[in-house]
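Only one protein chain is missing from this complex, and each of the others stays in its spot.
Chain lettering (A and B) follows the sequence in which the chains are written, and residue indices restart at 1 in each chain.
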Amino acid sequence: MSTLTLLAPGDEFTPPGLELFDAAPIIAGVSWFTKPVLLALLSTVLVIGFCWSAFGNPKLVPRGVQNVGEMGYMFVRDQVARPFLGKDADRWMGLLLSMFFMVWVWNLMGVIPGLQFPVASHIAFPVVLALSVYFLKIYLGIKHQGAIGYFKNMMFPPGLPKPIYVLLAPIEFLSNLIIAPFTHAVRLFANMFAGHIILAFFSLVGFWFLFEKLTPLGAPLGVIGVIMTIAMTGFEMFIQFLQAFLFAMLAAMYIGNSLHADH
Amino acid sequence: MGILAEVTGSLGSIGYGLAAIGPGIGVGIIFGQGVQAIARQPEAYGLIRQNMLLGFVLTEALALIGLVAPFMFGR
């Protein structure tokens, strides 16, 4: 009977929980310098290094890193900046390009072997970026449309009958000023958080049933775990790119809405 | 006769997970058929887009009601 059990006697498989995200300080005594902070600094160095080597010495006919850099620049300009900012797109390319590459490298840290921690799965990082875009949006809206005009254009879109405004203006206000930055940050955070837990869960299933407690019935479960880990890693890499693109696109949309009011 | 089967734990999350199946399929159908319609008749794009967004908001409303249902009926 005992050879037919799934688990070796006396052992329980415990799935990974929130302890995945606890970070211990790397240098004893400096309590704020933890692994996520180190990875964030590393991704800053990577993005700066890439952009510097690509655009520092531009030649007319691009070769090497400049070619890849130009592909990235064209992608951000045509898909993120130009649809929402129109003619002013070139002014905002610096912000949008940096934001896109930064968030993408942050997310990629989650699948690089050895590092394996998506920086955006600590809520502080997306919140800081989303809040900076939020304050920029309000500042630009008030500067370009006047303080009263900004809120009037936002809360009272033209063309609705008058009595509706009383009921609908609070919804518009709440949606634009409270829900928008919240979802902007939480969308990135929740995707990276969930993806990290999924990857950790399937890898732990594979490792546990194949190496820790090897039983005849448990080994196929371990193989399934390994296959699922590979599949989910591929899916996760796609989601990482998509979330970086969405973050930059929504930042461009909020800035564009502040610069020219909805007509 | 005692209890034959039981579901314990976080019933709210199980409930929301089941409730998200319907709107998920619904939104997929709406946008899938919308894209197909645009491909067949590109000059009707404005009309198709308008109806796509209307259908989307009605389906999404159900998904969001499912999200808050555990809090509404949980007491």
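One rule holds in what follows: contacts are C-beta pairs under 8 Å (C-beta built on N, C-alpha and C of every residue); 3 or more make two chains touch, one makes a residue touch a chain.
Criterion: contacts and distances are computed from a predicted model.
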Out of "Heavy-metal-associated domain-containing protein", "Fibronectin type-III domain-containing protein", "Phosphate ABC transporter ATP-binding protein" or "AtpZ/AtpI family protein", the chain not pictured bears the UniProt name "AtpZ/AtpI family protein"
Just one of A:P83, A:G146 or A:G234 touches the chain that is missing; which is it? A:P83
Positions on chain A contacted by the hidden chain, ascending: 82-84, 86, 157-160, 164, 167-168, 170-172, 174-176, 178-180, 183, 249-250, 253, 256-257, 262
What residues on chain B make contact with the chain left out of this view? 46-47, 49-51, 53-54, 56-58, 60-61, 64-65, 68, 72-73, 75
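Convention: only the chains that are shown with their structure count from here on.
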How far is the middle of chain A from the middle of chain B, if each middle is the mean of its Cα atoms, in Å? 24
